[in-house]
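My questions all concern the structure below.
The complex appears here minus one protein chain, its other protein chains still in place.
Each chain gets a letter, A and B, in the order it is written, and its residues are counted from 1.
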Amino acid sequence: MKRRDFIKSSGAMLAGAILPVSIVEVVVADDAPKGSENFTFAFISDSHLQQIKGTKFVRNWDMGLKKAVAECNLMNPKPDFILYGGDLGQLGKAAEIDHGAEILSALHSPMRMMLGEHDYYYDLGEHWSKRFGDKYYSFDHKGVHFIVLNSILTDEEWIHKWKTPEERMSTMAGLDDPNGSPFMVGASQRAWLKNDLSNIAKDTAIVVFSHSPLQKIYKGWNFWTDDAELIQEMLQPFDKVNVIYGHVHQIQYNQIGNISFNSVMSTAWPWPYPSTYKQAKQYLPKMTIEMNRADPFFERDATGWQFIDIHSGRVDLNYQLPNNKNRTIAFNEKSRKPEDTKYKLGDKMPPQKHY
Amino acid sequence: MRRWKETILLMASTLFVHAQPLGLPPVPIPADNPQTNSKIKLGDTLFHDARFSADGKVSCSTCHAKEKAFTDHLPVSKGFSDMQGTRMGTRSAPTVINAAYYTSLFWDGRVPSLEEQSKFPPINPVEGGLHSWDHLVDMLKKDPNYVKAFNEVFKVEKEAISIEHFAKAVASFERTVISGDSKFDRYMYGGEKDALNDAEKRGLKVYLEQGRCVSCHTISQTHAIFTDNQFHNIGVGFKALKGKSEAVASEYIERLKAHEKSVAKDKGEIKNLAADELVLSEKRFSELGRLAISHETDDMAAFKTVTLRNIDKTAPYMHDGSLKTLEDVVTWYNLGGKLKENDSTTAFLDGGIRPLDLSKEQEKDLVVFLKALTSPQFANVKDVK
Partner (left out) sequence: MKTHMIHIILGIVFVFTSTLISDEFTNNDLKVWKTQYESVVKEGRKVFTDTTLGTNTVTCNECHPNASNTHPETYPKFQKQLGKVVTIAEMINWCIANPLEGKRMAVDDARMTAIISYITEERKGVKLSPGKH
């Protein structure tokens, strides 16, 4: 499969950019869901802008978001829209969220925003909502139904037991903090989701954006959604469902029935795979070919952003990985699950040259 | 008696070919181009032969002159001259010294070997300016001395001489242009505790720690080649593309497609030859750096890490020769990719570049240390243009 250039090389009409030949064949052969088109959008996530004092922010995370924005702007043709996947700030402070909004304002395409726990637990998303609007919503674009969830909620009791918002936020901010609480979508949002889905035809392609994985991968690091099974059940009747999630800061992908799961990268820093923590059990999807470890000297190593091609209701994620070989996880129509276009399961990722 | 002489000569030539300077690993030699004395000598001659240019005055050594540490001390190199004037390139000539350790050649790594590199400048319109390799090979065939030499080295008849033979000979010569044995090498690998003075030792500490130099300009436990053979955007040339990166990148991709077609017609389907012509003829394309070759967003304005050996003798610095002195270079890195505090830095900056907070003394010590990377055979090179 020809490596996909981020820049259009000639007057190709399909999806606004050059498509690998095999996907073109699939598009022609497969019956695209009625009224849906093929298109591309971008996804930037998990920037964790961290205020040190006043207007001084952690330079490393700032550079990560700035780089993703600059690189995303190089795309030609432009993506249809850009999804921001949550955790714009690190401790949910107004200064952090405003700083992030300022950097994102340099993007040349329309933006859609999603909440992460780091944006939420200081003031329960109040400032974030003021700047960006609804905490969960849905929209339609070129025949695909998009749902943006707020999937980092938790137990009401836990939320209200804290003396100060700082305490609550900093506990949730520690990925490995034992005093945290598992993420969930929650009953009221599930009810909203049920209603939203009731108006959608079964053969309409659906993309669900979520910060938490809508799966149960590793509870210790909140790679977890407590009501994952209930959400998956609601999505089961539909032919083509894609869940794209943030939070994990690493490449993961999975297929459960008709639902494809794909994670996105963080612009700020990578996290190790839960399998590297030897003292606990975890359930990383077996089909995921893991990334290599990062070289911490290169602050952007194992960070990145992605542009996502949607074709016939399926998603291919093109990960833009600085200091690394880019990777593409594409939906394989034959095996009917997401697969790396270059590496096979059981392959060891070739060692990175610079490590 | 004759056999004895032959044996000694053979031993001496083996020693000559395999001599290992202190501080360097063995030179990588490709299996299809082994070193022999006669090949090296032929390569040396070709390297200095100015006939292979449109005006008969430009050879490899024009921009890579031994007495100038195998560079030309110019910010950007000059090519052949004719009634339209002297051709100017867009990039600084890298030194040939220790280029044998690079895994790709040119500032943007557009060719994978010394052999491939040697073929491009003679036919580039702003360098040698020859129309094609056929032209060059014709000159070889018409020169009886070359015919004899190519026959001796490659066992090839006149009609079969090709640009590949030219390339192999030149590369073979370049693989002998290596140098170690600097004061740093003697200190680090030769056990001479006093080879570096106190300021140089302090500079080495800065290099390994707060200066963060060692991660890209690599030093290892038993040798140092001072390059990670990767491409990094350290912010040089940002001003030329500021606010225009998207437009220039898109324009370049369009132009490249068209130019590849015309180059394929004129010169053949050679990988990155079209890019070679575009980046050396138009400055804004040159500033795209590695992106012009890989088309990856992360490679925007990224250039190859160069060796630091003999760096004191190969000014000016960076792909566009824009930094004149080692002091400027150290300032650039200390401020995290700029020359003045109030300048802005590019959003495409490599993740390894950041402000270093070095003191004035640390900056001075670092410069002094860099000067200790000069090998004895280049100690007398003067900064002459």
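A few comments on the model shown:
We take it that a contact is a pair of C-beta atoms (placed from the backbone, for glycine too) under 8 Å apart; a residue touches a chain by one contact, two chains touch by 3 or more.
Just so it is clear, the structure is predicted and the values come from calculations on it, not from any experiment.
Contacts of the undisplayed chain with the visible chains, over the whole complex, involve A, B. Of the options A:A101, A:L175, A:I200 or A:M287, the residue whose C-beta touches the omitted chain is A:L175. Annotation: of A:D226, A:D295, A:D316 or A:D340, A:D295 touches the absent chain (contact as defined above). Listed residues B:V214, B:I270 or B:L339: the one in touch with the omitted chain is B:V214.
Only one of A:F132, A:W221 or A:F331 touches the chain withheld from this view, namely A:W221. Contact residues of subunit A toward the unshown chain are 50, 52, 58-60, 174-176, 220-221, 269-272, 274, 276-280, 293, 295-297, 299, 351, 354-355. Summarising the interface, subunit B meets the missing chain with residues 208-210, 212, 214-215, 218-221.
Basically, only the chains that are shown with their structure count from here on.
With centres set at the average Cα position, the gap from subunit A to subunit B is 42 Å.
Contact residues of subunit B toward subunit A in the complex are 212, 215, 228-230, 245-246, 249-250, 253, 257, 295-298, 300, 346-352, 354-355. Across the complex, subunit A meets subunit B through its residues 5-10, 59-60, 63, 66-67, 69-71, 73-74, 76, 295, 297-301, 303, 320-324, 326, 353-354.
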